[in-house]
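The complex appears here without one of its protein chains, the remainder shown in place.
Coming up: chain A.
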Amino acid sequence: MATPTLDKEDAKPEAGFADSPYITVTFRIRRFNPEVSADATWEDFQLEIDPKERVLDGLHKIKWDLDGTLTFRRSCAHGICGSDAMRINGKNRLACKTLIKDINPAKPITVEPIKGLTVLKDLVVDMDPFFQAYRDVMPFLVTTGNEPTRERLQSAEDRERFDDTTKCILCAACTSSCPVFWNDGQYFGPAAIVNAHRFIFDSRDEAGEQRLEILNDKDGVWRCRTTFNCTDACPRGIEVTKAIQEVKRALITRRF
């Protein structure tokens, strides 16, 4: 299908597509398989990769060509499904949204499971406590009275009020970057609060008070120490810490 062309305009490389030869990078991966050993170890893999590829592409190269036992979760591969949050060079990111060139491939790239959740095998952690905290904040619209025939009306401004927190993909990058959560898994964690925020500030919802009471708990929003790790970690660019602060303010003023 490739058709050569003499057009000079097209001969120049396009933005973002300058010629880039494959480079050699080292992936340093935290391995753990209780079927084999009770201890976690670091293992290095060297591979040739185009630096414009994703960390996930590197993990696939390892799994598919070098070591089939390497285990991690992934699905959509473009930052929407939230499967592949991991700790890459010490920071929580999605492997499919992190390009090799953006994380200094000259040094070994370290890849570890996200922290604060039990590691089950290699990069796979137990997500159940994370989803339990989510379920505990009543993450669904609550209304009373008769339903209208048509849609509930909502102004564009009211819709905008909670737009940021609707973007959450439940990847756990925020919660597992939070030092408070590392120390005490009972803390609801940023993701659950973000999802409570999404409904507390939705003009259609009528259970804001109940959610605020849930988050007024000793393991609720007051545990937040505003370290902003969660905001830095969010692959969707949600202002997580700000959302938590808005929930705290709503608790004090009871206005939302």
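Going forward, contacts are C-beta pairs under 8 Å (C-beta built on N, C-alpha and C of every residue); 3 or more make two chains touch, one makes a residue touch a chain; residues count from 1.
In the analysis below, contacts and distances are computed from a predicted model.
J.: With one chain of the assembly withheld, which option in "Succinate dehydrogenase flavoprotein subunit", "Peptide/nickel transport system ATP-binding protein", "Nucleoside ABC transporter membrane protein" or "Acetolactate synthase small subunit" matches that chain's UniProt protein name?
T.: Going by UniProt, the chain not displayed is called "Succinate dehydrogenase flavoprotein subunit".
J.: Quick one: say which of A:I23, A:L47, A:A77 or A:L251 touches the chain that got left out.
T.: Per the contact definition at the top, the residue touching the missing chain is A:A77.
J.: Specify the residue from the set A:V111, A:I169 or A:A243 that touches the hidden chain.
T.: Touches the omitted chain: A:I169.
J.: Looking at the full complex, which residue from A:R30, A:K91 or A:R204 touches the chain that isn't shown here?
T.: Of the listed residues, the one touching the omitted chain is A:R204.
J.: Could you pull out which residues of chain A are in touch with the chain that's been left out?
T.: With respect to the unshown chain, the touching residues of chain A are 1-5, 7, 9-11, 13-17, 33-36, 52, 63-65, 67-69, 71-83, 97, 99, 120-122, 124, 127, 131, 134-135, 139-141, 143, 147, 150-156, 159, 162-163, 166-170, 199, 202, 204-205.
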